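Omission of a single protein chain aside, the complex is shown with its protein chains in their original locations.
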Amino acid sequence: MLARHAEDMFWAGRYLERAEDTARMVRATLLSTVAESPTQAMRRMGNLARTLRLEAPAPGEDVQTMAEHLTSAPPMLRSPAGLVIDVQAAATRLVCSPAVAGSVVFCIGRARENFRSLRDQIPSELWEEINRFHLQLHHADFPDAMEQDPFRTLDSIRVSCQTLNGVLSTSMARGEAYRFLVLGQNLERALMTCRLLQARYLEMDGSSYDEMALTLRSVSALEAYQRAMHSSPLASDVARFLLLSEAFPRSVLFCLQLSESHVGSLAANGQPAPLRRLGQLRSGLEFADFDEMTANLPDHLRALEAGVRDAAEMVGDHFFRNAEVFTLHSQAIGPGAP
Amino acid sequence: MPIPGFFDEAVDERGRTREHYRPVQEWFDRLTPAQVSALEEQRNESFRRQGITFTVYGSEEGTERTWPLDLFPRIIDAGEWAMLERGLTQRITALNRFLDDIYTGEQAAVADGIVPRRLVTSSSGFEREAVNVSVPLGARCLVAGIDLVRDSDGAYRVLEDNLRNPSGISYVIENRAAMTKLLPAAFADLAVRSVDHYGRSLLRALRAVAPPACGDDPTVVVLTPGIFNSAYFEHAFLARSMGVELVEGRDLVVDDHVVAMRTTKGLERVDVIYRRIDDHFLDPVVFNPHSTLGVPGLMAATRAGTVTIANSVGNGVGDDKAVYAYVPELIRFYLGEAPIIPNADTYLLWEPDQRAEVLERLDELVVKPVAESGGYGIVIGPKATDAELAEVRNKIEADPRNWIAQEVVGLSTLPAWTGDCFSPRHIDLRPFVLCGEQVEVIPGGLTRVALREGSLIVNSSQGGGSKDTWVLGHPDPAAAS
Partner (left out) sequence: MRLDISYRTKFVFDSPVRESQNELRACPASDGRQRLLGYRVSVEPSARMLSFTDYWGTRVDQFGITDAHVALEVTAEASVETQDPPTFSRQVPKGSLADPGFLDRHEEYLKPTRHTRWDEAIAKQARSLTEADADDVVGAAAHIGDHAAERLSYQPGTTDIGQPITEILANGTGVCQDYAHLAVAMCRSVGIPARYVSGYLFSSSDRTGSIEGDIVRVQTHAWVEAAIPGQGWLALDPTNRLAVGRQHVKIGHGRDYGDVPPLRGVYSGPGTPKLEAAVEIRRMDPARQPPTPMRPSLLAAVRAPRTRDQQQQQQQ
């Protein structure tokens, strides 16, 4: 497979995942702000924006990252003109603004561009579905609908994401293209879960059920957690579940195991760097002494996130490095050159 | 009824339907206008769904249009086609010989005074970077599109040669696919020769020109400028129908004078490149240094003989319209044969006496720039305004080598659907010729039709449409291929 096409698929997977994660987290956060004071609610949105902080975007992107746009404490509550905006408007921006790298609109637009260049190699059902989704998001009424009825709108986005995933898994041959896409999705998902825990762990510490529930809901894990852990939740239990569950598809361990198996099938032979790195990360979690880990969880989470990020870069270096596009320079040396 | 002064393909001068059009004519006679409109709607819907579109440069709105296919087919009977096949084979053979002579031969046509040396050196299509770069089998025009018209006597004439990147074959195949679905009954009892083997034939020709050292299973790729090119649809179509990779310049790299594509498993050698990028963008080392579409070092690899580029670099000198005027002489010179399909009568404007005559009669002639294609820059004397004529006169005087003039050829007509009825419209024909081990002419080709009443401009970029072209099988089935 052409390295360029593989890279396009990998990034399509990452963008699809990012869109879905953004939608889920915005929904969970909005839900928990319903009964809160405006100040509290704003603080929460600020926290969310930090969680969604995006790493360096794909090569060639020069859009403002969401972090620059929204993080530092009150600015995310400001409109571009500097006026304070409300929670609803902030949420709408996280979902609808094409200028915010990581908004749903932005991510789906990018995913579509990536699919476009290998339209010949993806099922036309997939192409039609991403097109439909893209058009849905670009409908003139969409930002209004988001502001008026955010829960319904976010649900419809979630359904669209799930439909896309359904089309993917039922219509795409399990070849290289599919593996790169799923690999991108899972690495992105692992990163997002790491970031969520980092942002939420201190909030949850010794705090109410609501804070635990928000964390779990952000990755649609509340029900799965309740079935798996019958005790009333402790912050460390939530962290353990989201890091180490072997059954829940958004736990970091689960994502790493899946990523490792895909990289293993993609590698022609031997043990390329990304495979070794993923193996280290995965076994580090499998054999972790969790009590020792909880003693210093923020540091562990930071290291884990860095490790996953590192593995994603190694995937790029190993499989796509060749497709990097550099500028061409002409050298011409003339007679009489000084 | 035919338009007086023009040859009608379907109807003779007494208004009787010609023999080979009779079954189709009768079939269309049975349709009501509403039925035709329904078929048209069905066709548009199908093309839209499949994304069969073309791009018009320079127009402001909606530059993507669905492909305009007229339902009434053009039909060529077996005997007539046999003549065309011979004539096209002859022409392409001579043009390949000429190009090989110019680039790697002894320039015999120049040495023997058949063409003046300056005709070659002044051609913008003459690529000095391709001199002494040999091409396996001398198959420089691996794919050629030769534009033919029929004059008022019904005689076929060559209007221009397209030897660089002739496009349109995907439409030939899509037209046929659409017609077979829309009008299956109209094909009844007619042995229409198939065109859908094109992908296989093209691949066979491309593999035949692979560098001799590369073994039995050469790797072929299609090189496209990318998704924003107007013919991207065709590039993807061709790659798909050959089952080969569609690459962009950045997917290829030259390593030790060998071309390879970047894959997830590392570099993979490439032996033949069917490129749909213009010469000047192929390699920034020797051509446009700012081209990011090409592959640095590609020309050196070609020179080293490790890869074959098709069509060959520098073919533009062969379809320069001033060189066109000499093609009949080139056929006599290289093949010792009389040309089977004549040229349109052409004047070379750098010859002072011919120029003087043309400038006198500018309002009666067609004037064309020598290196353009797609109908761009053409001025049709009888239809031009005084201002247009004055402008082209200035241009000719400023750079006479850049222009030729031709007598107006009265393009033949064929019925086309005009919204409520079928009326005669002017048409031409672009057959496609493949040259690998041997020359193969694809039966039929792209018939283009000027949909505006009285118009002689058939280019799709200028409001033209197309027709499916049916070549009838040999009356004796045993002799048919």
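The letters A and B name the chains in turn, as written, and every chain counts its residues from 1.
Methods note: contacts are C-beta pairs under 8 Å (C-beta built on N, C-alpha and C of every residue); 3 or more make two chains touch, one makes a residue touch a chain.
All values derive from a computational prediction rather than experimental measurement.
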Selected residue (touches chain absent from view) among B:Arg65, B:Arg269 or B:Arg303:
B:Arg303
From the listed residues B:Arg128, B:Lys181, B:Arg200 or B:Arg361, report the one that touches the chain absent from this view.
B:Arg128
Consider the whole complex, including the chain that is not shown, and state which of B:Ala94, B:Val253, B:Leu362 or B:Val441 touches that chain.
B:Val253
Across the whole complex, list the residues on chain B that are touched by the chain not included here.
116-118, 121-122, 128-129, 131-132, 253-257, 284-286, 289, 296-297, 300, 303-304
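We adopt the following convention: only the chains that are shown with their structure count from here on.
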List the centre-to-centre spacing of chain A and chain B in whole Å, with centres computed as mean CA coordinates.
49
Sites on chain A touched by chain B in the complex:
1-4, 6, 116-117, 119-120, 176, 180, 266, 268, 319-320, 322-323, 325, 328, 330
Can you list the residues on chain B that touch chain A in the complex?
227, 236, 239-240, 245-248, 250-251, 253, 261-267, 284, 289-292, 296
